[in-house]
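One structure below.
Every protein chain but one is kept in place in this view of the complex.
Showing chain A:
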Amino acid sequence: MATSAPAKRNTRWQRFKRDRFLLLLALPGVTLVLLFQYVPMLGNVIAFKDYQPYLTISESPWVGFANFEVIFNGDPAFLNALKNTLIISFLQIVVVFPIPIALALLLNSLLSERIKRVVQSVLYLPHFMSWVIVVALFQHMLGNAGIYNNWARQHDLPLLGIIGDPDLFFALITSQAIWKDAGWGTIIFLAAISRVDLELFEAVAVDGGGRLRQLWHVTLPAIRSVIVLLLILKLGDVLTVGFEQIVLQQGQVGLETSEVLDTYVYNRGIVGGNWGVSAAVGLVKGLVGAILVLGANKVAHLFGERGIYSKW
């Protein structure tokens, strides 16, 4: 023991000396991660404090779990934000999620490679537009004074009131999400399909199966693990719904239908000055999100899928 300990320390020191340049390269990145990811995690202590901007974080008095009362006692504004968040997430999973799958299958079934490439180039483009651009486009296309309603008025056609109507807000943000990301979403499914061995398709055909059977027995199983993976990621994100998208349009429809958890944290904390309460809501949201990802991953393993963390 007495001889091995210094020897071990020695090798560790030698490894450090050998790798010191590598560590130097890691330094800027590690510093930024620590400063902008981990220091804010510590900043979450203000969830347990009565933070006031004129005091520093350490000077603010401890209040225990008082800030968490909005969550556990069910503050109506908080519950409303939670409800809207869950409704929007539900729509994201049930309505938005399957569209790229269908679109990918459709694109994959095209006969001409050239047409396929052109369609892909067009449909990927909206993904790279900022939310400000997407919201601006929707307003100028579908708004009350927008291009469609102008045209409809001139031709005595029914007007479209989707912009600015609280009752249609969920439909609006769902269609914006589809417009922006449905095309882009196909990329990962198309990649999975492209890795399928062509002989599998032919084996189905030899057995007398048509294109539908090929779809059912070869293509869909090939993308199943990708679907599961993306669903896991989505489940981990159920409490996070398009913050920029919603904040941009909140003024038109009011908080009743448009307040979600992230906007609640913003409106209550940074706008309203209730720092402790909104930090508490943000902290619980982050923790629940992490638990959901880990939980969904576990469930995926139980069903024999690879999940996201298996390799790490």
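As a working rule, a contact is a pair of C-beta atoms (placed from the backbone, for glycine too) under 8 Å apart; a residue touches a chain by one contact, two chains touch by 3 or more; residues count from 1.
Rule of thumb we're sticking to: contacts and distances are computed from a predicted model.
Undergrad: Match the chain absent from this complex view to the correct UniProt protein name in "ABC transporter permease", "Aspartyl/glutamyl-tRNA(Asn/Gln) amidotransferase subunit B", "Chemotaxis protein CheW" or "Acyl-CoA/acyl-ACP dehydrogenase".
TA: Hidden chain, UniProt protein name: "ABC transporter permease".
Undergrad: In the full complex, which of A:V253, A:L283 or A:A296 touches the chain missing from this view?
TA: Of the candidates A:V253, A:L283 or A:A296, A:L283 is in touch with the missing chain.
Undergrad: Take the complete complex as the reference. Which residues in chain A touch the chain that isn't displayed?
TA: 12, 15-16, 18-23, 25-26, 28-30, 32-44, 46, 51, 57, 103, 106-107, 109-113, 115, 119, 121-126, 128-133, 135-137, 139-141, 145-147, 150-151, 153-154, 179, 183, 187-188, 191, 198, 201-202, 204-206, 209-211, 214, 226, 243-244, 247-248, 251, 262, 265-266, 269-270, 275, 278-279, 282-283, 285-287, 289-290, 293-294, 308, 312
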